[in-house]
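Here the complex is missing one protein chain, while the rest keep their positions.
Now for chain A:
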Amino acid sequence: MPDTATFPGPGASNAAWRAFLHGLPGVDAVGLQERAARLGTRSIKESAKGFAIDTAISMIDLTTLEGADTPGRVRALCAKAAGPEPTDRSVPRAAAVCVYPDLVGTAVEALRGTGVAVASVATAFPSGRAPLEAKLVDTRAAVAAGAAEIDMVIDRGAFLAGDYLAVFEEIAAIREACGDAHLKVILETGELVTYDNIRRACWLAMLAGADFVKTSTGKVAVNATPANTLLLLLAVRDFLAATGRQVGVKAAGGIRTSKDAVKYLVLVNETVGPAWLTPRWFRLGASSLLNDLLMQRHKLRTGSYSGPDYVTVD
């Protein structure tokens, strides 16, 4: 585990960053995937399943990130996040609603007093290809409109070109622009491709001040997988041990079924443990997942499936 004194910081050369990041322990891809797959065979039943389903619901960042998003659609999503099951108030609310910056105002309005946070993507999501000034404006606008959480994307191009300092400084600048808002840093693991890259990008983000590290935008071919999420969990565990600061993890994209969600909770439970088993430290970025969780919850309580006509379509 790296010593705190050896961490590069603002202004460190790319060579210093390279020496540090490439000095992190390597990741054996086969071993990582096997571990994730094996934890996926855990059999979660009865009360443990009930706990997992409710916890998963409470961890969802209910997300809509489409060009066709409208205020009406965002308001519908907000209503769903605040009370996922209109006829059953025992269902927990989602953690947040995640939208584009121009719709933050609508979401803030709709969610006032519900306890559901508004999260906004920023920094030229999803590609991140814009000048830093534009990204800062994007971020400040979202924060000014009332977003409590900002989901930024890193500059994958700079990372892959070896310009680690640029990636670090950009994250640090966005962190500053966030003010009191919570910063989630999207690594876009599907574009970093190797697990070694993912671990390095994760450390860059954590050292630059990320409150959360997040797997993906949901907009590329490979999004959250059990293996890349496991890797982020191992990184936040090591970062806590090295620095004393706890960082959250968000798995986003491609998690559609309750079965999948439960597998992610098992990963959390058996690697970083219960300290991360709350919406404060672990999130699931998803849209269709919520309805499947609601149907499974109903099944667990009543013994019968309600079917898709008994959950709301948003």
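Odds and ends about this structure:
Basically, a residue touches a chain if its C-beta (ideal position, glycine included) is under 8 Å from a C-beta of that chain, and two chains touch if they have at least 3 such contacts; residues count from 1.
Everything below uses one rule, namely that contacts and distances are computed from a predicted model.
One chain of this complex is left out of the view, and of "ABC-type iron transport system FetAB ATPase subunit", "Ectoine/hydroxyectoine ABC transporter permease subunit EhuD", "Aldehyde dehydrogenase family protein" or "HEAT repeat domain-containing protein", the protein name its UniProt record gives is "Aldehyde dehydrogenase family protein".
For the chain left out of this panel, the touching residue among A:Leu21, A:Ile44 or A:Ile60 is A:Ile44.
Checked against the hidden chain, the listed residues A:Arg156, A:His182 or A:Lys263 yield one contact partner: A:His182.
Touching residues on chain A toward the chain that is not drawn are 1, 25-28, 30-32, 34-35, 41-49, 51-52, 55, 95-96, 115-117, 148-149, 180-182, 211, 234, 240, 244-247, 265, 269-270, 273-275, 277, 279-280.
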